[in-house]
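Quick notes on the structure that follows.
Missing here: one protein chain of the complex. Every other protein chain is in place.
Labels run A and B following the written order; every chain starts at residue 1.
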């Protein structure tokens, strides 16, 4: 913990100063989304990455927490209860926790496929019930609330997104800290052990079911907190926030970021939120790109982006990271050319009569020349990657062999 | 009452057999490779879309012949260039891969065919009523669907129990290592099984497309239900898959047809609540409303009480 103090300080400082750097309306809105998704993705990783439980229904806890939080906002507005909305995430967390205690009591008996299927079944059940119980879930339209009622918090009434951001950032910091600390406790460490080898864990005195149950409840709690933040930020919530799409999305984030690392889901949540908010403005095809990126990640970066960064640890220890810069650059340039051409082709095929601006060129779907240019660029890019890859591989191998003077070092 | 029952049974049979066409391929793939293919229903959707496009040039029958072939080839390619690599990273990675694949295929379908519903029609040949019962018509096309499903079950059963290939496949199901040691090319078998499994899904898509409408969400509609079916039946068990398919098909069909619910139940118990009760939604619930939920309820119950499923014998 002591060694990591600078990291946590840096994290806190970043949270404080980020809105000053990205101070546009869009910037703040993206930051707000990130606070929610990071907590949610981290909580998901408590299940999958730390505990080896593949869930297809984690949005249930997020959504239930969110729904209850919106109702809590309304109760505050109606002055049934009077408390500061800064505590709403706790409402969400409590609901997530209760739901997880209930569902986890039978679903954590097994891990693997059985667990995954139960989570899927429960997810579908809850979604279906949400459409039936229209009073609580508001049917297809969902429920809406208003965060500006309730006693002001030191004069802050949360009228502005920036104020909401600092509330979210506070909860993000607290939740992240506690989720990290959880990994350092006996229960958290045994979750890893049960993930690695459930059988042996039983022979050192631990009930695998109980260990899974504890992780499961903790994950439900933090998912609920994220749901509460969602409620505050958007002031409405619909059935979509607890269905399989949302569950899939958080799985995607954790996986792309890297399951094996605490920081992985944070990376994943940041990347996906950015793509979601930025790409969706530019292209209708962004979901297609997302799908392709996801599959490529699963195939080529099984340990996610965080794993990719960590792969360079040895080169770093060998003090040879620098030797990789040039080969990376030489491969990256044609790869980017290929990527740009590919995106151009995809976009052009759906432009109809419109003009596609492409790095200063004006391309049209009617003109053969436009297609020719893009195809040629794609070909050149692919060829470039193919030609430069052996050199990158060689440089990689070299950077990972120990240097002569520290060959004796075991680590 | 009786006529409702008969038609509910027939409709349930059609749905059940359709589910089975998907479930059989999924079961085949799972028992061989240990992979639950999340994208299975996406191949079914691809089957429908390819058949739609092909039928414009080759007619319905051309579509029925070639669309599954194309789907099977795509499936084999996915196994060869995707799944096989991911296999090294473990089962979770494989599951996640197929999950992502389902997502990608849905997007790709929207990219190539657009978001709107396709006007994919059953052939005019079947535009007559097979029989009329209690004044209701049972269309010939539904009869055709039943026939195809039975044909597939028969063929699968025959291949698996009577042919050399089937014996190797059965052996690979229970003892993959031994089969590899006997010198069979297990990766090749895997690729073929994946191809055949997805092609079966393609067939289902071709013949379901006209009835259940061909649109980009059709995979999602059926996807998780098929999953439910194979898990209820017992992972890796073909007879289990058949039973569970029929069970789920009939269950849903009866639930939709039966016009009873909580009001009747409460009436029977002599209870009543007025409509301002906070749980009013619960007290007015009826069976058709919860029909879509029933398979999932069944799934959760089966998994809690018999994690191996009805006919299965392995858990993971």
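In this text, a contact is a pair of C-beta atoms (placed from the backbone, for glycine too) under 8 Å apart; a residue touches a chain by one contact, two chains touch by 3 or more.
The rule is simple: contacts and distances are computed from a predicted model.
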Undepicted complex member, UniProt protein name, chosen from "Quinol oxidase subunit 3", "Electron transfer flavoprotein subunit beta", "ABC transporter ATP-binding protein" or "Protein glxC": "ABC transporter ATP-binding protein"
Name every shown chain in contact with the chain that has been left out of the document. A
Options A:37, A:165 or A:206, residue touching the unrepresented chain: A:206
Among A:109, A:189 or A:312, the residue in touch with the chain that has been omitted: A:189
Sole touch to the unshown chain from A:15, A:91 or A:218: residue A:218
Omitted-chain footprint on chain A covers residues 1, 181-182, 184-190, 192-193, 195-197, 199-207, 210-211, 214, 218, 260, 410-411
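We adopt the following convention: only the chains that are shown with their structure count from here on.
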Chain centre separation in whole Å, for chain B relative to chain A (CA means): 31
Within their complex, state which residues of chain A touch chain B. 48, 52, 54, 56, 106, 109-110, 112-114, 116-118, 120-122, 124-125, 128-129, 132-135, 244, 248, 251-252, 255, 285, 287-288, 290-292, 294-295, 298-299, 302, 346, 350
Chain B residues touching chain A - in the complex, by the definition given at the top: 36, 82, 85-86, 88-89, 91-93, 95-97, 99-101, 103-104, 107-108, 110-111, 224, 227-228, 231, 235, 278, 280-282, 285, 289-290, 292-293, 296-297, 299-300, 303-304, 307, 315-316
